[in-house]
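With one protein chain removed, the remaining protein chains of the complex are shown where they sit.
Labels for the chains are A, B, C and D, by order of writing; each one numbers its residues from 1.
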Amino acid sequence: MAIFFQNVIAGLETGSLYALAALGLVLIFRTSDVVNFAQGEMAMFSAFISFTLFDSFGFSYYLAVLGALVFALIFGFLVERIFIRPASNASLVSKMIITLGLIMIIGGLASAIFGIDSYYFRRAIDVDNIKVSGVVIQPNAIFIIALTMIITGILFYIINKTKLGIAIRATAQNEITARLMGIPVFKVYSFAWITATLLGALAGILIAPTTNVSTTMMGEVHLKSFIAAVLGGFGSFYGPVLGGLIIGVLDNLVGMYISLAWKTVIVYGLLIVILILKPTGLFGKTHRKKV
Amino acid sequence: MNKKTTIYIIFILIISSLPFILGVQRSTMTLINTIVIYSIAALGFNILLGYSGQISLGHAAFMGLGAYISAYVTNTLPEMGGVEFIIGIFLAGLIPLVIGLILGLIALRLEGHYLAIATLGFGVAIQQVFKEWVAFTNGFSGMNASAINLFGTSLRSRESFYIFSLIILALLSIFSYNFIHSKIGRGLIAMRDSEHAAQAMGISIFKYKLIAFSVSAFYTGIAGGLYVHLIRFVEPNQWGVELSLNLLAMVVIGGLASIFGSILGAAFLTAIPEILKEIPVIGEIRNLSMILTGVLLIVVIMFMPQGIARLGIKIKFLFNKKTKEEKLKEEKVV
Amino acid sequence: MDILTIKNLSISFGGLKAVDNLSFNVEKNTIYGLIGPNGAGKTTVFNCISRFYNPDSGELKFFNNKEYNLLNYKTHQVIDKGLVRTFQNVELVKTMTVLENILIGLQTNTKGNIFSYGFRLPGAIKEEKRIRKKALNVIRFLGLKGKEHELAASQPYGIQKLIELGRTLVSDPSLIILDEPAAGMNSTETKELAKLIIRIRDELNITILLVEHDMSLVMDICEKICVINFGKKIAEGSPIEIQQNEEVQKAYLGGEIV
Amino acid sequence: ACGNDSSETSGEKELAQGVSEDNVKIGTVAVQSGPLSFIGAPYVAGMEAYFKTINKDGGVNGREIELLKKDDEFKPDKSVQAIESLIFDEEVFAVVGHLGTPGVVASEEIIKEEGIPSVYFGSGAASLTEAGENFFPVQPNYLYEGKLMSKFAVEEFNAEDVVVIYQNDDVGNDGLEGFKTGLDELDKKDILKAEIPFGASDTDFTVPIQKAKEQDPDLIIIYGLSTGAAGILKNMENAGMTDVDSLTTYSNADASFLEVAAPAAEKAIKNLHVMGWLEVTEESLQPLMDAMKEYYPDTPINSYTMAGWVAGETFVAGLKKAEDNLSWDGYIEAMNGLNYTEGLASEISYSEGEREGVTQMAVSEVVEENGSYQFKQMTDFMEFK
Partner (left out) sequence: MLKLQNIDAYYGFIHALKNININIKKGEIVTILGANGAGKTSTLKVISGLLKPQKGKIKFNNKSFNKYTPEKIVSEGIIQSPEGRQIFPELSVEENLKAGAYTRKDRNNIENSLEEVYNYFPILKERKKQYAGTLSGGEQQMLAIARALMAKPKILLLDEPSLGLAPIIVKEIFQIIKDINKEGTTVLLVEQNAYQALSIADYGYILETGKVVLEGNSKELLVNTDIKKAYLGGN
């Protein structure tokens, strides 16, 4: 049983990071209809910033994180302004290609600026582990899980209960009409991209102790965050979060009790099966389309 | 044969003989061959995305599958005077076609982003199968394959391979052109633009999604089958998300719902990074070629949102106002 | 003789009964009107008939040489039984020309598969020629000649509605169901439409079932009208009868007689 | 591609393609851009730093070495193109340090056909040892290393319960395979208690560690590259598996690995051991350090850099020995008698039909010196016999 719980807790921890990244993805593709393939790359860049501030500029950890978040804020804003907005009339797939281009640009710049080495980056909460009846609990993991819950809660509130939330959802459904209602859609886009980049940066900084800071650090998190978003269903904003947690835990349980080598096939197979049964994700609402 | 067809044929003949006239080097010939191969894959992908409006981010799996199948068949069948290649390339198309049907069934229930990610998951899972199913794929170590052997004639030289693969590309292009401009193509396009109208008019979404996925899987599989006899080696890492996204980029950059666009897009994405690497200063600085490729992608999308293939139509329009409708039509695509 | 019979049709969404135990019959070669307040369930009835929705209960029978239980068919199978519809919000294939859009209506009447077309077998070429001719005939019938190679989406709303109508005509149906064909037309255009609908019935022998809020059209051309409210039938009869029905007045017409 | 024939027909002085009186043009193919450039970039830098050092001292027998670099992005098709370009367009004398198993295997056929010398492969592909006379593999392949690991496991660690945690790709699979073959030959099959795969890009190593812990092993073999191996160590630390010996592959035998792995695995790292085929002492590394500092101060110095350096050393050793007989046959002949011991590797030697490359390896352990960790050689260099 201890082993089981150990795996579940670890799964929740990584799952939380998938969830953060997935939230960012969802925010962007719900508002500006962009599948942001560059989300992982952007997160990696921000993580490098915080590491550089910490390691080369001697900032304290929390100050370095703060610095990276400020950077992410500007970064998200600029990416939307420079690359996405001019193409706002382009088709869905064209926008996908823009983010593909961004992967090359940001990834290329990152290794040109930060080099190609990997670096260890400390955990947010660096205190000793607690042991509860055979289960090792890392305070850092608890911190990550809690942080994710809080952020989800805040976003959930904003999206569902505020005027900004209505603006975001209206923009997502019909940009032109949203403008006709006086909704400043470009501010909504900026908000979405900034928030998403912040979330990505957080995910990057928090995963760094496991994957190290390197140009390839976000690959897996990024991929899983897509899966999480779709598994949970991005009709709601808690769907992707639950999706992330499920993926994190499922990965471990399948690995532990079924097969490590075939884990990927099993988990992805399961995803497809779930989607066939529930085409808008586990927590997505299905409603009959009106003709 | 009308004037347009004649022009096309002459055009194709010129393009196909260009490498010989210019006397390009062997490595360039290899590059051109990969362009032809990716053109076939992109063409298949365009039938799916451009004409049918269905997205897949797992199509690399079909190309890989085609490659493995052809390699496996030609390796395991005893020397049969070239028959094993025919069987191999045939199965390289056929088996992906069948698996494409499965993907089509999945697509029946899903749309948009959900379909995109489900197919991405499908692609990752198949790639994992390539890695683990050692008996068929030889796992991570990869598998060698022989050069094309057509009834005793070995197409070892890059030039003969070029002619052969170009013929296949031409045949597949003509085939697609024909069926796109028929009932089948209209059905696909109707499904893409208005599923409701399509259904009301008797178009079975079930049937047409299956057609779209299986035909495109077939093309992509054939491309994989050719690939493995050109490079003569196949290993699992190539057939991942990156390649699937590249196929997507080829089709969008070249021009959605455009056969010629598929070829242009394949050429763009395959050749540009290589060309950039050869430019002295750019080649020296690490990743600069990659960064510039990314910039170029974005520039193309911003200034030619309908793809490179549509550029010609725009230019034509400047000279000839009569094609207004045509232009309008092109602009509305997707 | 009836061409369509609807018996005890019901469907609900969540708690809402959109169609409630509704029955009516459409006689062959008539123009039958289905009217009712907004949200009464008219489009939903159409969606059930054309099999976009699955009713919770009830019978849907269609007679065209043979009796068809519509519930046994899927959406795309309805058209080749001889029953076809238009949409309340015009649904054309935006990227296609007028001609191509009309050809879509011939989809199930066309022989050949991907191979015969891909290889341009003689049969396929012949077939393509045949259907083009047929489509051009319809274009002529609608007075759209000259526009066949223009893009459907760039046509004004009224023309788009005609194209949609043409798409249904070309499939040689025996019953067409029209959802608000006159919406967005001014009275002159509506009059043209009325003439056209009558011609379709008289010249092509096609029965018409129609939903419409424009009373000038409905009262003009319908032989029989069924009024529903909250998914239930509240009246059925000739235009005169309907106009004089008090309940209909109150719920729908608002005292107005056109 | 005619260098071959011409040298046969006319006398010794006939030079192969790519060689002139004062210059030898060679080429290398390695990933330089994209996510895997962390392997290729330091590798090529190490190689080039070596050639620059040689050139600064006047080259080899009066000839400067000119290195052409091609980026194949670790993809076999681009690798084939690059190799063709080097051989047929650029007409290089030899291919040195071709990196990446997919590319190496895909272009094996071309190299074989042309007969061009190809020295050093950044690849663990075992087939290279039998590819032909013009192939000169150097670094031990993972199969062999795995085999040798079993010998160390039995003889040095006296292990009775071994768990192999391996990266589920060609690296880890070959290593595991070799380890099992070795055990088989040593008749110690039963000491291997579990084979546990992990993904190269995994973000959570809890499951492999839990599985390992269940076996209560006395030796854990960590067969995987830097990031994964570091992740495993960190998770061992978390799970309290801090007093088990661990042994990892030579790919991790550098200080930069320790820098990444140590901070979150301070206890576990102390029991870490690593295989090594290079004599990594401060003294032996000095020339490399100096050269890197001069030419590539920003590039990390790790096992990839050292590998590149050795690739350079090996090629130049042959070049020196061949003297002016710079036809392909001349070079191959010279290499066939090579027994090079001055470089980073303990001994590189070839003879006709013998293409094993380096077979001598040693185990190093981690030592701590006021907060910083280093590897220190702990056993002699040994072969699997």
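Just so it is clear, a contact is a pair of C-beta atoms (placed from the backbone, for glycine too) under 8 Å apart; a residue touches a chain by one contact, two chains touch by 3 or more.
Not measured: the values here are computed from a predicted model.
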Options C:Glu100, C:Glu128, C:Glu164 or C:Glu180, residue touching the unrepresented chain: C:Glu180
Contact footprint on subunit C, counting only the chain that is left out: 13, 16, 36-44, 88-89, 154, 156-159, 180, 183-191, 213, 215-216, 251-254, 256
Touch residues of subunit A, complete complex, unshown partner: 163, 166-167, 169-170, 173-174, 176-185, 235, 287-290
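The rule is simple: only the chains that are shown with their structure count from here on.
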Chain at the geometric heart of the assembly (C-alpha centres): B
Chain pair with more C-beta contacts, A-B versus A-D: A-B
Chain separated most widely from subunit A, comparing mean CA positions: C
Inter-centroid spacing, subunit D versus subunit C (mean Cα positions, whole Å): 74
Inter-centroid spacing, subunit B versus subunit A (mean Cα positions, whole Å): 31
Chain centre separation in whole Å, for subunit C relative to subunit B (CA means): 41
Where subunit A touches two or more other chains at once, by residue number: 107-108, 111, 261, 264, 291
Overlap residues in subunit D, where contacts from two or more other chains coincide: 33-34, 37, 41, 168
Residues of subunit A defined as touching subunit B within the complex: 29, 35, 37, 83, 86-87, 89-98, 100-105, 107-109, 111-112, 223, 226-227, 229-230, 234, 261-262, 264-265, 268-269, 271-272, 275-276, 279-281, 291
Of subunit B, residues touching subunit C in the complex: 175-176, 178-179, 182-184, 186-187, 189-190, 193-194, 196-205, 211, 215, 257, 325, 328-329, 332-334
Subunit B to subunit D touching residues, read off their complex: 25-28, 30-31, 34, 131, 139-142, 144, 227, 230-235, 237-238, 274, 277, 286-287, 289-290
